[in-house]
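Removed: one protein chain of the complex. Kept in place: all other protein chains.
The chains carry the letters A, B and C, assigned in the order they are written, with residues numbered from 1 in each.
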Amino acid sequence: MTDSDAVIASLRAFVAERDWAQFHTPENLAKSISIEAAELLECFQWDADFDLDDVGAELADVLTYCLLLADKLGLDPDAIVTEKLAETRAKYPADVSRGRSTKYDRS
Amino acid sequence: MTDSDAVIASLRAFVAERDWAQFHTPENLAKSISIEAAELLECFQWDADFDLDDVGAELADVLTYCLLLADKLGLDPDAIVTEKLAETRAKYPADVSRGRSTKYDRS
Amino acid sequence: MTDSDAVIASLRAFVAERDWAQFHTPENLAKSISIEAAELLECFQWDADFDLDDVGAELADVLTYCLLLADKLGLDPDAIVTEKLAETRAKYPADVSRGRSTKYDRS
Partner (left out) sequence: MTDSDAVIASLRAFVAERDWAQFHTPENLAKSISIEAAELLECFQWDADFDLDDVGAELADVLTYCLLLADKLGLDPDAIVTEKLAETRAKYPADVSRGRSTKYDRS
């Protein structure tokens, strides 16, 4: 069992012990990801300086909800990231994209 | 090497080939996580129905930027999720939190 | 009739002509505000430079959903902003807050 398998097993146990699966619809998890992503962004609200512990804790919250959503949908996080990376590679070939952020944000 | 190690190695190669590390400051990655989280939320904008492929693709984008930010900061995704889970366990004991979402969102 | 009254009257007519009030629950409008706020943020994803027309168009989308939500809830936009400003004034007195962003973001 990889570390990732152990993590998702721990998350499942945590949710089951509290009977919280009833709140974890895909829609509510998607809202939660946006909410936590904004708390992460808040670490950088007024400037680029940041506290590493704060950023790590907020990033953990975003990741937690992402893992819960992937698990709810039967998706493997590593697999979907790898698949999407293959698509992005095709869309932004290295030779024409080098050093340019133009339209990189239009994914 | 676990799958997760392979994924982050692929992401690093992808970024290096395009010389995009210059855009990937922690602040910009945090902004990107919020932006992609909102694209995921858009799958549920008007109702709870969703297309699994669309949701998987958008979730992959959120995860990708989360992994890039963790890597940039030298944080292990599994480790920070596990550490935060231990804190949340202490904050929301199973016996008093069972079946209640109250204040669960005030993390 | 002030300009603001004319704007909300136009928005109401637009929604009514399309029979879209059925989609405009408070929850869906709140999701929409987050989604449009992220599109605005996307104008600044990789650097602080921006295109004024793009920013204006995205800001207009955020404002539109804010006005629709206020109208749905029977709230006057000017009144709630003014009321909140009075609270924020009390929370951050000018003499102790001058030139400091500390905790300003913890509202």
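Throughout what follows, a contact is a pair of C-beta atoms (placed from the backbone, for glycine too) under 8 Å apart; a residue touches a chain by one contact, two chains touch by 3 or more.
Every value quoted in this text rests on a predicted model; they were computed, and no experiment measured them.
Chemist: For the full complex, can you list every visible chain touched by the one that's not shown?
Modeler: Answer for the hidden chain's contacts among shown chains: A, B, C.
Chemist: Across the whole complex, list the residues on subunit A that are touched by the chain not included here.
Modeler: Touching the chain left out of view, subunit A contributes residues 23, 28, 31-32, 34-35, 37-39, 41-42, 44-47.
Chemist: Touching residues of subunit B against the unshown chain: what are they?
Modeler: 31, 34, 38, 42, 45-47, 101, 104-105
Chemist: Hey, which subunit C residues sit against the chain that's not shown?
Modeler: 2-4, 6-7, 10-11, 14, 17-20, 22-23, 25-27, 30-38, 40-41, 43-44, 48, 50, 52, 55-57, 59-64, 66-67, 69-70, 73, 75, 77-78, 80-85, 88-89, 92, 94, 97-99, 101, 104-105, 107
Keep in mind that, in the parts below, only the chains that are shown with their structure count from here on.
Chemist: Rounded to a whole Å, what is the gap between the Cα centroids of subunit A and subunit B?
Modeler: That pair's centroid distance is 2 Å.
Chemist: Return the residues of subunit B touching two or more other chains; collapse runs of consecutive numbers into ranges.
Modeler: Within subunit B, residues 23, 31-32, 34-35, 37-38, 41, 44 contact more than one other chain.
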